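A protein chain is absent from this complex, but the other protein chains hold their places.
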Amino acid sequence: MVEFLSGAVTLAYLIAALFFLRFWRKTADRLFLVFTVAFVLFALNQGLAHMLAVYHEPSSFIYALRVLGFVLILIAIVDKNVSSGKSTR
Amino acid sequence: MEDSAFSEAFCRFIQTAVPSVPVAELLLLIFKQPERWWTLPELLGELPRDVNITEAGAVTSLESLRSRGLVEFDDNKRVRYRAASDALDAQVHTLAQAYNERPVTLIRMIYALRDTRIQSFADAFKFRKR
Partner (left out) sequence: METFNFILYLMAVLTCLACTVLLGSSYMHTGVRMLLWSTLCFVGLSVSNILLFFDLIVYPTEVDLRLWRLLPALAGLLFLLYGFIWESEDN
């Protein structure tokens, strides 16, 4: 069950990343580019954790990918607000 | 971003009054000769060749420009530039300037503002102005 779900979640992250990529190309809003990268990182985290059987290693680079994804999103949110005096569209 | 110099007010103007590139072309053509009364065939004839708009599309676009207070019709269905306010007139000037100086940026912005639902996702991450 875990194997099946792990694969499904990995693919779902990748599909979501493709949507974000399309949104970025449509709107040129760099927030979407960051979400694209973040969701690819989430997919890598999910896929690699399973393939390399690393499940409970918080210091592993595999989970660092996931944390890095959220750090990027956090930076994108800050960026969105710092640059919102002018239009970022 | 390279288009960051466009003000919020200008973006709102584009979003509400200029939903597509052909509408921008139409408005700017009328704006270039502000005193001239145009017939529809004249307008369609003088639009740049690559502007993709049908006669029916042009009629709809002109009507929407009129409802936004940017053009007026006479009894013979001819159309002339007429901004309802100085603020609107200033936005059209900005539009004309952007069209001449940074057409690619402008066109991208028009497309971007059309995708408002997608944009609403990105805008959700702004803290202010909601």
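Letters A and B mark the chains as written, and numbering starts fresh at 1 in each.
In the analysis below, a residue touches a chain if its C-beta (ideal position, glycine included) is under 8 Å from a C-beta of that chain, and two chains touch if they have at least 3 such contacts.
Values in this document were obtained by computation on a predicted structure and should not be read as measured data.
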(request) State which residues belonging to subunit B touch the missing partner chain. (result) 114-118, 120-121, 123-125, 127, 130
(message) Touching residues of subunit A against the unshown chain: what are they?
(response) 1-2, 5-6, 8-9, 12-13, 15-16, 19, 23, 55-59, 63, 66-67, 69-71, 73-74, 77
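Throughout what follows, only the chains that are shown with their structure count from here on.
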(request) Within their complex, state which residues of subunit A touch subunit B. (result) 23, 26-32, 76-77, 80-81, 83-84, 86-89
(message) Looking at the complex, which residues from subunit B come into contact with subunit A?
(response) 1, 3-8, 11, 108-109, 111-113, 115, 118-119, 121-122, 125-129
